[in-house]
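Only one protein chain is missing; all other protein chains are in place.
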């Protein structure tokens, strides 16, 4: 159950309208790696967690914080769309063809009347497919690490696309929290290992003896870029302690099989 | 540029038709974390890499290997759909209402005539949005780690949903390669650090002095699950060496702002 | 069964090319609240209606009219794309970087060769998910009311984004019909009530005694915006005649439950 | 800014596993008219509201309450998936072809490991396109009315698809709140009118003199269902007080226009 | 402009409910190659045609006919959902877990209340991306040929999935029209050639001297399947009369290029 208060975690104040930046800012609101994604991903992971205690509680805490980040970016976009006439002044001909139009997301005005929405910088709607809650915390925390990395990368790029001091401050706040959250997920991964809950290879519980030894620890070279075999992933002890990495050219060990003819009532092309 | 040979990296042989398992197997072919995703993700990361050498070459090698995994699962699904008439025998009334129908993906027969397609286990088409190639290898290699973890998790679950020895062997092969690939990406992350190319927080190059110290290293408690503050992410030295983690209740530091009225030509509800 | 005639319900004549407006006009053709949506929504509601007579007949009439509106907007967009060279003159270098390019939908030329398509103003394809035909006319007629309101709102905004007298006339026609259609659906809602076919709460037939009295007629305050409790929805008699509205702070009446451990073969993180 | 507490607004307790009902229950979680939609729709409408005060505060209150409903249904689905092995017992051949498989959403196990996700009953992901926040409260409140009607309709249908007393109680709670929320939006519509903020036709501010009188107040008959002209929408005074409804057969008033030839560099088929 | 009449082009009468077949029948209503697609594709091609006369008129005629096919399949699905209780009898426990549930599309009842919708047999919504109207009639008529082939193929498969004589008759009608329409498009392709409007290679107007002779008329062998070079496409005169087909192994003629480093403000991994 949630409660809401109107004052935000950090101040949001655009100093001037900028619909072109509003369009770009949508990416970290409703894009694949935006705030909608981390909020929903952490909440669903928390709700679905079958292990009670610190991990589940932590997921609920951060998911709830991220909901507030969604709110902050919505507010910022709304301010950037303030008083930024997207339309021809009624007494001017031809202005609908001004270059300003190209900078904007047309749905910001036609559909939303000057407001943000859960879509990305090209106007593509946010999708529930962007989030994963697999039931395995080790796998999911690695996803959460990259989510915070992709997110920090995107806001770092946006930092250079605006000169508005209020927007720059908001971005600095988001960058700071993404930094913290990267460390949080990395620490949680270590804690999962320390608590004996899982390990590489994830899932650790699947019996290793079912694996095929000849395909383990071998980097397979399927391209002609020879430098690939010089990396750490092809030389020295593998991190699971089970032996040394090696490399080999890709080779076919299976048989080229022909398919059986189809049922004639499927009207496919049969022999 | 690619070349193809018909014999596969590992043998693919279903011992009996099983359209119900064929439907499920689609998840690791065309689902968010399936072979289409890792093949395309690694290839796009490789093609877009602006750093020549071992990382780029490695991405091309593994992406190309994964293309072959796509082919292997397609072949497996096709075999599972062999001679498995999804239709009523023409001389039997009522059989279209048999429970068999519920087990199948209707598009396997109606659309594909007994073949696989790049869709997931519910028939939802694979999407280009499933992949990310951000230009930052550190962020992307963390995504690749979780991709191999999610993938290995899914095939481990599928391992228990079939009794076909050929399918179990194929799954064991996939599990083995996912194990190797998890180690490969983890090693590559270490190598990126060793090569001084990036580090946590990603991207390391964004100047830390732009961050707000008061929001760094603080786990923010926004839910009433008290165990959350007991984790490693809220206590002890933060992994970036910049200080200790601490925790605090979420609080509003910003101002609740009212939006300006909209342009009257937008016909929104204004004060 | 349908028949078609080439002359339109209202004249369509753009006076000059305007690819920037063509891009925007797509919103009311193939956007969520565009003519494709109302045409298909009304037709599917009519086809699925299990109550013969005036409601069903009316749905078929208006759905068919809206198909003609689809045709009219397609024609308008095609005219706006006439002779509006989207490409560099072959003898001019660098012109592909002119600001004109930003104004256009690139698919209007590359994909359609100067034609409209069932996509919105950002090029996102129309989706069958935009329409609802629930089988309950009361619920659906309320959807139809808002569809005509959202539609009229959007064309009213577009009215200010063009100076072309032909396009302004077409928009005036669309605005007029949206006005009529709002009244039509509101009248049809009243008639459904008068005919005893349904009422608030929709569906009326679900037995009220199954509801929990303590949660009925209470506005629940889950945010700190205190003005919320001053509205009509929190004071005075509720419109269903069953008692007075009241307001209360949100409170937890249920138990915080822990989930059972998962099946070990799912390899989730279990206690 | 949000805070979360673990105890829910209403108790959630499934008495027995039922993966078939879990699949169906997804509809009101992540479907077009599910709790994700109303939560996000009301929050975005509130965040984007340019009119401060009771309407905005009310939107934030109800949106926040709905977030808790999302949580409740997630918990319910998770419980329904408890201990409901979707997989063959390892010692039983052929059981993967049992009819049980057809009842389930395969992603509930393969992807989520026994958890809910923001997708509908066919596994289609929730989309940001499901919500609308137009900036015009009158248009949006009518959308909100139908959302609560469609929602109540769907849970009323689900009420008959389960025998689990805990699930039936949860559904009764949801039905009760949907009843309240229908009345809430209807009251808010009346209050908007009473406050002079908008009226039919929405948007009222668009000048009526721009409309074409000959197309106003006329029900246009484009189908041969004659009963259509007997309805209230074709007879008697129109609700805007501007005159009487009438009906007329559809007729072409515009000219059938030929399009100009396309630019030859588009390689279309030209005269 | 369209008009509608209630009687259909061909009779639609299901003899008994069959929700399992209703689910499958959705494929040819709202699937990629269903009636929604051909109706909309032909209408958009007609509306966008910049060549007046017989081709445009023909497109409008067939598109309008196909709209009636949409209506017929909707009616058929509705009948198949008649009196087919998808829900547990209220007095029977456990029946929600009957195998019948697996056969059905849950949205047919929960969302539509016993009605069809523009979605495919897995419930995926019809998409505007399914249709193409390129402005080039030769390219589009070839698309139309395959649309009628894919469509006839699908209904031929469906023919064997039902025993209902009414449904079999309807399918026979659809198969007959698809036969006619295949011939229609093939004849129209010949007529386009005879009228000198286009030819292979499409578009013929692009100057052939811009092509690279060394890559023309060569079948390129990139796989080890040797039979590929035995086909007509690798031997004998090419159909454009410009020379003989030949075959060659794929070979690299370009340079393996390294990309330039990225802008440092993009924070990618640079040399």
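Going in written order, the chains are labelled A, B, C, D and E, and every chain counts its residues from 1.
Keep in mind that, in the parts below, a residue touches a chain if its C-beta (ideal position, glycine included) is under 8 Å from a C-beta of that chain, and two chains touch if they have at least 3 such contacts.
Values in this document were obtained by computation on a predicted structure and should not be read as measured data.
Colleague: Who does the absent chain touch among those shown?
Modeller: Per the contact definition above, the missing chain touches A, B, C, D, E.
Colleague: Could you tell which one of E:103, E:138 or E:167 touches the chain left off the display?
Modeller: Hidden-chain contact among the options goes to E:138.
Colleague: From the list A:8, A:46, A:135 or A:225, pick the residue that touches the absent chain.
Modeller: The missing chain is touched by A:225.
Colleague: Applying the definition given at the start, please give the residues of chain B touching the unseen chain.
Modeller: That gives, for chain B, the contact residues 1-9, 30, 36, 40, 43-44, 47-48, 50, 60-61, 63-64, 67-68, 71, 74-75, 78, 111-119, 125-136.
Colleague: Touching the hidden chain in the full complex, which residues of chain D are there? Just list them.
Modeller: Within chain D, the residues touching the omitted chain are 153, 156-157, 160, 265-267.
Colleague: Write the list of chain A residues that the hidden chain touches.
Modeller: 18, 20-21, 23-24, 27, 31-33, 99-103, 120-124, 153-154, 157-158, 160-163, 222-225, 250, 252, 258-262, 264, 266-271
Please note the rule applied: only the chains that are shown with their structure count from here on.
Colleague: Identify, among C-E, A-E or B-E, the interface equivalent of A-D, where equivalent means over half of the contact pairs coincide by residue number.
Modeller: C-E
Colleague: Please identify which chain has its centre, taken as the mean of its CA atoms, farthest from the centre of chain E.
Modeller: Relative to chain E, the chain with the farthest C-alpha centre is A.
Colleague: How far is the middle of chain C from the middle of chain D, if each middle is the mean of its Cα atoms, in Å?
Modeller: From the centre of chain C to the centre of chain D is 11 Å.
Colleague: For chain B, what residues touch not just one other chain but two or more?
Modeller: 5-6, 32-33, 55, 87, 90, 99, 101-103, 109, 113, 122-124, 134, 136, 138, 153, 156-157, 160, 203, 206, 222-223, 225, 250, 252, 259-260, 262, 265-268
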